[in-house]
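Quick one: the structure is below, questions incoming.
Omission of a single protein chain aside, the complex is shown with its protein chains in their original locations.
Here is chain A:
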Amino acid sequence: MNAAQLLNGIALGSLLMVLSSGLAMIYGLRGVTNFAHGALYMSGAYLAYTLSDRLSFWAALVLVPVILAVIGVVLEMVFFRPLQHRSHIELGLITFGLALIAERLVVLIWGEKTLSVDPPPGLTGTTSVLGVDYPTYRLGIIVVALALAAILVMWLRYTRTGLYVRAASQDIETAGIMGIDVNRVSLIVVSFGAALAGLAGTLAAPYVSLDPNMGNSFLIIVLIVVVIGGIGSIGGAMVAGMGLGIIQTVSTVWSPSVAVVVPYVALVVVLLWRPQGLAGKRVS
């Protein structure tokens, strides 16, 4: 495998990393398997399409996560918080329904046509790295994802809010007894998780083509990443996302037909080897 293929794996892994960390964050705190996460990612990509067209890609990169964070606030206030004592299956089904609604809304607003977003000026064309000419935009995704991972880890480890998030993710009831305002922490986490989905959608818009089904196809992979990483572990999800991106690309080079089943094989192997996932309950 040459350097370009390795970079392909890292670029795909970077995208999975951003998307799965948001999903893992929400699961860790609320215990909800958010099936709407793929729809949030898709909505982010479509919003990026419109904002890139009207304003600029850079404006979209800032505004889309903000818009999605607001949607995350609505999710928390309207669904997750009032229904926090209901079974996880019920909440999961609600998020599944929300995903279907979001997909239909996207079709109504943007239509069924496949759309695309051009990389911003400055990130078009290729850049020579590791002896190969590689798309500059993909290098940009790698840089953003790695920077985000570093920021997330620092936030979780070295800030008071990060401490609260880790505590609430370990045991939300005990965290509440100890005086942590878990509702406030949850609000932050769900809105931040949704913002990360929006960021992933924006980053993906020039990377893949936009169609209303794009969230579903990625959601399954991202759910697998979260389980492999250790359900609720943000750090584990990031490591698993990067790892799976690289493994899937390597297997695509070798045999595309086999690559399709690689995520599922990886899921089975990891769960047999470490049923708690790579990182277990360790949040960061």
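One rule holds in what follows: a residue touches a chain if its C-beta (ideal position, glycine included) is under 8 Å from a C-beta of that chain, and two chains touch if they have at least 3 such contacts; residues count from 1.
Quick note on the criterion: contacts and distances are computed from a predicted model.
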Listed names "PDGLE domain-containing protein", "L-lactate dehydrogenase complex protein LldF", "Methionine biosynthesis protein MetW" or "ABC transporter substrate-binding protein", matching UniProt entry of the absent chain: "ABC transporter substrate-binding protein"
Residue among A:Thr50, A:Gln84, A:Thr126 or A:Asn183 that touches the chain left out of view: A:Thr126
Listed residues A:Arg54, A:His85, A:Lys113 or A:Arg160, member touching the removed chain: A:Lys113
Of A:Asn8, A:Ser52, A:Thr95 or A:Ser233, the one touching the omitted chain in the full complex: A:Asn8
Residues in chain A touching the chain absent from view: 2, 4-5, 8-9, 11-12, 111-116, 118-119, 124-126, 133-135, 137-138, 206-214, 217-218, 249, 252-253, 256-257, 260
